[in-house]
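The complex is shown incomplete by one protein chain, all other protein chains being positioned as in the whole.
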Amino acid sequence: MSVRILYFAGLREAFGCPGENLDLPAAVSNVGALRALLVAQGRDLLASAKNLRCAVNQEMAAADTPVADGDEVAFFPPVTGG
Amino acid sequence: MSVRILYFAGLREAFGCPGENLDLPAAVSNVGALRALLVAQGRDLLASAKNLRCAVNQEMAAADTPVADGDEVAFFPPVTGG
Amino acid sequence: MSIRIQEADFDLAAELAELRAGDPRIGALTSFVGFVRDINDGNSVSEMMLEHYPGMCEKALAEIVSAAKARWEIVGVRVIHRVGRLQPGDQVVLVAVTSAHRGAAFAACEFIMDYLKTRAPFWKRETTPNGAHWVDARESDDSAATRWTPDGHRQ
Partner (left out) sequence: MSIRIQEADFDLAAELAELRAGDPRIGALTSFVGFVRDINDGNSVSEMMLEHYPGMCEKALAEIVSAAKARWEIVGVRVIHRVGRLQPGDQVVLVAVTSAHRGAAFAACEFIMDYLKTRAPFWKRETTPNGAHWVDARESDDSAATRWTPDGHRQ
């Protein structure tokens, strides 16, 4: 199962990249598990970031939101537009 | 004691005049008494008008607002601007 | 503050640009424009005549704007109200407010409109196929003005 990960704002800047493609083990089937996997792979900021937000396929998501093959999963800080 | 009376909107139209100067008897010392005097003089609409408003010297007034020599007293319907 | 009562139309773009006037403290500009509608209470309107009480209108509007300035931190205010004969589609009124933050700009702009509708001595007479008649005040306008509590919040 493969997903597209996107990072925005401070996360994008800290990681030095706008995103990455990731092959997921079968056990990783929701946002919370995916976040833990990324932290384990060295994306520490995903653990420490204050009020981290996540969207799956461009809809706001929670830790228990399912993640499926081909999904676009974005991590970002609280929004500050307007 | 002399006052300047002003009429606006439907009152002005019904009376066919924008106002009148009036010499008041000493007993007429507030808005309520002035209104009663005008009604007695034939301005019936000031008795029957729905939600009649009054201003003394361009400030909203009530029946017990005093009326003094030289005042400008206006009668008009509820406002409908904007 | 700038308050004007006039027969002439106004240029919305020019009024808003002047109100801003490049003041870098301004983070928010809220504006309201009211127009003559072609239908009111189910009747088609061919003309609108706006009468006012000269002197008291200016005074009432200045008091309303002062009350808004006392309640909210605002940078500038512009109020224009037209009088005389207007046609459907014509601009009737402009209320525009600038401030550092949007909350104050929205609240002050709506507050000024709500009070203008119930406190400023203007009267509308509209011409419909049934003839000309003076527009009745709306109960909803009174309740819109009374929802503002003294501390600047809405009920």
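All chains are identified by letter, namely A, B and C, in their written order; residue positions are counted from 1 within each chain.
Basically, a contact is a pair of C-beta atoms (placed from the backbone, for glycine too) under 8 Å apart; a residue touches a chain by one contact, two chains touch by 3 or more.
Being a predicted model, the structure only gives us computed values, none of them experimental.
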- Message: Considering all chains of the complex, which shown ones does the missing chain contact?
- Response: A, C
- Message: For the chain not shown, which residue from C:Pro24, C:Gly42 or C:Gly131 touches it across the whole complex?
- Response: C:Pro24
- Note on the structure: Contacts from chain C to the absent chain lie at residues 12-13, 16, 20, 22, 24-39, 88-89, 100, 102-103, 105-106, 109-110, 113, 140, 144, 154
- Item | Interface residues of chain A (partner: the chain not displayed) | 6, 8-10, 12-13, 51, 55, 58-60, 74, 76-82
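Throughout what follows, only the chains that are shown with their structure count from here on.
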- Query: Taking mean CA positions as centres, which chain lies farthest from chain C?
  - Reply: A
- Message: Can you work out the whole-Å distance between the CA centroids of chain B and chain C?
- Response: 26
- Distance from chain B to chain A - Cα centre to Cα centre, in angstrom: 72
- Query: Once you find the CA centre of chain A and the CA centre of chain C, what distance in Å lies between them?
  - Reply: 48
- Note on the structure: chain C touches at least 2 other chains through residues none
